[in-house]
Each structure stands twice: as C-alpha cells, then as structure tokens.
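A single protein chain has been removed from this complex, and every other one stays in its place.
Labels A and B are assigned to the chains in the order they are written; within every chain, residues are numbered from 1.
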Amino acid sequence: MTLLMLVPLLLSQAEPPVDSLAELLPPIRPATEVQVSDFPNDEGHQLVVRWKLSPDDKLLDDYILLRSEKGGEFQAVAVIAPGTDSIVDDGGIANFTDYAYKVAAVRGEETIVSDPSAAAQAAGQWFHIGRINVLVAMIFFFSLVAFFISQAKQGKNLFLRKIAGLEAIDEAVGRATEMGRPILFVPGLSDIRDIATIAALNILQGIAKKAAQYDTPIIVPNKDPIVYTVAREIVKEAYSDAGRPDAFNPDSVFFVTQNQFAYVAAVNGIMLREKPATNFFLGMFYAESLLLAETGNISGAIQIAGTDASAQLPFFITACDYTIIGEELYAASAYLSREPNLVGTIKAQDWGKATIGILLIVLTILALFGLEFATKIVTSV
Amino acid sequence: MKRRIPLTITLVLGIVMMIQFFIPHQFSQDFKNTGLEWLIVMGSFAFIIGLASFVTHHATKIKHKKEGWVYSPIALGTLVVMAVVGIIGRAPNMNWLPVTVQGQQISVFTYLFANFYNYMMIPLGATMFSVLAFYIASAAYRSFRAKSLISILLLVAAFIIMLSIIFYNVLPLGDFGEWLLSVPNMAAKRGILLGASLGGIATSLKIILGIERGYIGGTK
Partner (left out) sequence: MKFWEKLGKIDRRIIYMVLAVAVIVPLILTVKLPSKVRAMPRTKSIFDHIENVDPNGERKAILLSVDFDPQTEPELKPQLEAVIRHAFARNIPLMVMALPIQGTDIGLEVLTRLAEEHNKEYGIDYVLLGWKPSPVAVILGMGNFIDQVFPTDYFGTPLSELPVMKGIRNYDNVGLVMDFTGSSFYMAWVVYAHTPYDVPVATGVTSVSVADIYPYLGSKQFIGMLAGMKAGAEYERLAKDRYYPNVVVKYLGKDSYNVTIEKQSYDADSNDIASLARRFDLNLDELYNTLDSQGKFEKTLVLLEFPDTTTYSRDLIVRLKGKRAYTITLDGQKLTVNKDKMLAIANLYDVSKLKVNKLLKREDNPQDPKTTDVERSIFLRGTQAMPALSASLLVIILFVILGNISYFATRRKK
C-alpha cells in the first residue's frame, strides 16, 4: 500500500528539471528540397536558391544560407527571415564554378541543417528571353516605318492634319521682321538626351534659316552646355545655308546657367529689356513654364510654345498664342519640311498607335473572361 | 563629311545599344556601363564650353556697354566668388582659416558656402518660384473666357476643382472634383502618354537612322 503511493512520487522525481520553455518544445525540423539554379537573363554572378520551408517555420528565428564552392567547406553567406523560401545569391559568385547550398533552420541555440543541394553554376546569357515581346513590337514598328517611307518615296500623298501652332511659325517670324525686333528661342530646360529637346532643335533650324533670310536677330539662351553647343552650331549652319554666314552673331546663342530659376530670371530679363517680337518656348519645361510665358505676355510678344510635359500644357495654353501639344512637337520637322522620309514615320507612328489601341481593347476583353495570360505575355519585361 | 561622321556614329551606336538591350551577358553590361561613364565625362567637358560662353557673353556686353551691362560684372564676380568658396569650402578635410560656429571649428570657406547657399540661393529661387502664384492669377483672369463650348467645359472643370479644394467637406462637390481627376483627367493623361511615348520611339528611330538630321544643322 505504501509502495503504491510511492510510485507517482518516484515518477515525478524521474522527470529532469527544465531550465527553459524551449526545452519543453519538440526539436525543430529542417528545410528540405534545397535546389539551386542559374539566375536567368543576367550577366552571370547570380544563383537562385529555393527550398521547401521547414514544417516548424513559424517557430524559427532565422534561416541561414550555407554555401560551398567547388565541393569545399560550407560557409554561412546570408541570414534569411522565416517564411522566405528562395533567395538570389549574388555575393562573390564566380561564373562557371560549382556551388552547392544548405539551409540551416535556427531557433535560439538550436540549429538543424538541411541536406545539401546538387551543385550548379552561374553563367551569363546572350539573349534576354523575357524581352522577346519587346523585340517583336520593335520589328513590327520598324517594318511599319520602312513601309510608309517607301510609300512616301513612291509619291503617295500622305495626309497630315493641320497643326495651327506649326502653321503660325512663319507668321511669327514675319512679325518680328516687320517690327524690326529680335526673335527669342528657348530650347527647353532639359538636356540633349530628351527627345523634346531634339525636336525643339529641329524646329530651331528652320526658324534660324528664316531669321537669317530676313535679317532678323535671333536670341537663343541655353540652360544646358551641350544643348548650347548644338544650338550654336545649328544657328551658324542656318546662316550659311541662307547664304549669309557673315551675318551670324556668335553672341546670340549663349549659355546662361544650370540653375532653373536663375535661368528663368535671366530669360525674363532679356524679354523685358530687348522686347523680342516673337517668343518660342519649345522642348521640355517644368515649373518655370508660366513664369516665362506670362512675362512674354507682359512684354507683348507673340508666343508659340510646345512641350510634351503634359503638366505644363495648361500654363502654355493660357499664356501663349499657339501651343504645340505633346507629339505634335515630334511631328514638327516632318510637318515643316514635308520630306517623304519624315512624313512616312509620322504615318507609321499613327498606325502603331492604332495597333496599341486595338491590342488594349482585345486584352481587356480577354482579361474580362479571365484570360490574363495574354496581358502577361505583352507586359512582361 | 562634317555631317557624315556624327551621323555614322549615331547610326552605329544606336543600333549597337538597341542590340545591347537584348543581351544580358557581362560583356554587354560592361559596354553599356562604359558608355554611361563616357557620357558623364563628356558632360563635364561640355561645362567648360558653357563657362567659356558665359564669360564671353558678359565680356561682350561690358565691352559694348549694352543695355543692362552693369549686371554683367556682378554675374562674373559672383561666378568667381562662388566657385572659389565652393571648390575650397567643399573639399574634404578642409580647415583653412578656421572660424568657430556653434562651438564647432570649420573653415571660413565652408561657412561662407553654406551661408551663400542657404541665405542667397535658396531665398532667390523660392522668390522666383512664388511669383508663379501671381502669374497664375493674372493669366487665369486674362484667358479663362467662356468663348466656346470647349472653353466653357474647361472653365467649369477648373471651378469645380478649385472649389472642391476649398470646400471638400461639402459632399457632392468634393466627390465630383475627385471624379473629374480620377476619370476624365486620367483617361486624357493616358492618351497623351501613349501618343508621346510612341512619338518618342519614332523620333529616336528617325535620329538613329539619320532620317532626322535637323539637330546637327541642315536636312541635306
């Protein structure tokens, strides 16, 4: 009887004392199925490691990624938060070298390591597979351009709608000549890499030539030194094209400053002092658009603005006589010269836009029916 | 000849960069990065040309005593002062002519640069920017006239947006303003964006192929 009573007492004594709660928990299980592969579409030096989360993922503090180079010893390369089942390893990976990985699951002092993965190598690729869609679109668009240029060269009449702002350029230059006052041309505040700047410089060429023919001074202040160099060359060329190279005043095209508002102050000063009869604001503009256009309005000049910065369009529309909107600016050189090569590209552009429009409608309809894979093909890069 | 060389460089590099976009290989990435570095270096050299232009422009103005020439010596003087103060004052570990500012020893050049920047550049820029508020008012007054159906629409939309900012608490007004921005405005924006992007691609193509050559002077 007394013995029976002793049994539970003995049993309880047999339990070892516990220091912490962690020791009461069952041991953690490792991550499994560690796989490594080359990272696709890159220059190499990157490997993707994937694994199946430990069943005890929620209890873990961390995973530690271990790497072995050429079958050597495994070394820790990264600490990864629980819940993550893949990582791109780009830390000092050499191309064409074998790497194997293990993933260690960590909880407190406890660590359990997975089986190692098979070895894999990193390598650079010669073609970005994800960009096939871009290639297809590019080839399609290039073919359109080639087709329409050939059409234009064969003498087919390609219709261009009337663009009031561009029509008005001649009149504006003529007005300056009549009044005997200069023309001011601002080629935007961006650099030469901006397409809007190039489009503006294309227009400058025609304006400068007319100014040279009529012997009307032209003032071109610049914010970017490279744009300044190009603008100066264009105006100089225009004067020699017009047969009056000696009439070119090298001081008429100049660099002002790279500071946005200091530039505005300088140009506004020119407008109020020299009182140009015609102001052109063409290219890329930012917050200064209205500061320029409104000062021009105060000075009583006729003003033609053109930009693809849509946020600035309302300012130009309110303060200028004519505004060339968005892509009309890019079309300017074709519109003014009517050269078949240039007009052809405008047509191609329109057909490209129509294609995108149709594609958008088709993809929207497909997506409505749950066929979103089509959208993914088109949009992935 | 003068035109052919730049056009050839544009054509070759344009096509090479296009191909580069599709090649992720190390070789192609290195090529691209070197190109970008060249661009930065060339940009710095262009600045010297800009500087030369600035100096000659103002020197001519002073020489011929053109209208407003008195500002030219000021511009040239500021250029020199700011450049000296900036180059010396922003150099690392610079401690020439130390002064004590708020218990710290700094070079007088560093101190001057900070003060020129904080108390001259910034207020001057901010002043130019804030003139915008006045210009918006006068431009709106002058040109917002309900002359045609389109301008009436524009006027009404502008009123609704402005009033919805002031009286957003008034229910239908605030929500209608929000609707104008998030539906018709967004649609128009996307349209312009699409058109401009395609126009941009077409223009780039014209430049690469040498069809567009106005920017280097002459269409011939």
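Following the convention adopted for this analysis, a residue touches a chain if its C-beta (ideal position, glycine included) is under 8 Å from a C-beta of that chain, and two chains touch if they have at least 3 such contacts.
Note that the structure is a prediction, hence the values are computed from the model and not measured.
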{"item": "Touching residue (missing chain; options B:T100, B:S148 or B:N169)", "value": "B:N169"}
{"item": "Of B:F27, B:F45 or B:Y141, the one touching the omitted chain in the full complex", "value": "B:Y141"}
{"item": "Where the missing chain touches chain B, by residue", "value": "102, 118, 122, 125-126, 129, 133-134, 136-138, 140-142, 144-147, 155, 158-159, 162-163, 165-166, 168-169, 174, 178, 181-182, 185-186, 189-190, 193"}
{"item": "Missing-chain contacts mapped onto chain A", "value": "81, 84, 90, 261, 286-287, 298, 310-311"}
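Simple rule for what comes next: only the chains that are shown with their structure count from here on.
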{"item": "Geometric centre distance via CA averages, chain B-chain A, whole Å", "value": "16"}
{"item": "Residue ranges of chain A in contact with chain B within the complex", "value": "41-45, 95, 124-128, 131, 134-135, 138, 141-142, 145, 149, 195, 198-199, 201-203, 205-206, 222, 224-226, 228-230, 232-234, 236-238, 241, 251, 254-262, 264-265, 269, 273-274, 287-288, 290-291, 293-294, 297, 308, 310, 315, 318-319, 325-327, 329-331, 333, 337, 339, 341-342, 345-346, 348-349, 352-353, 356"}
{"item": "Residues of chain B touching chain A in the complex", "value": "18, 21-29, 42-43, 46-51, 53-54, 56-57, 60, 67-68, 71, 121, 124-125, 128-129, 131-132, 135-136, 138-140, 142-144, 189, 192-196, 198-207, 211-212, 214-219"}
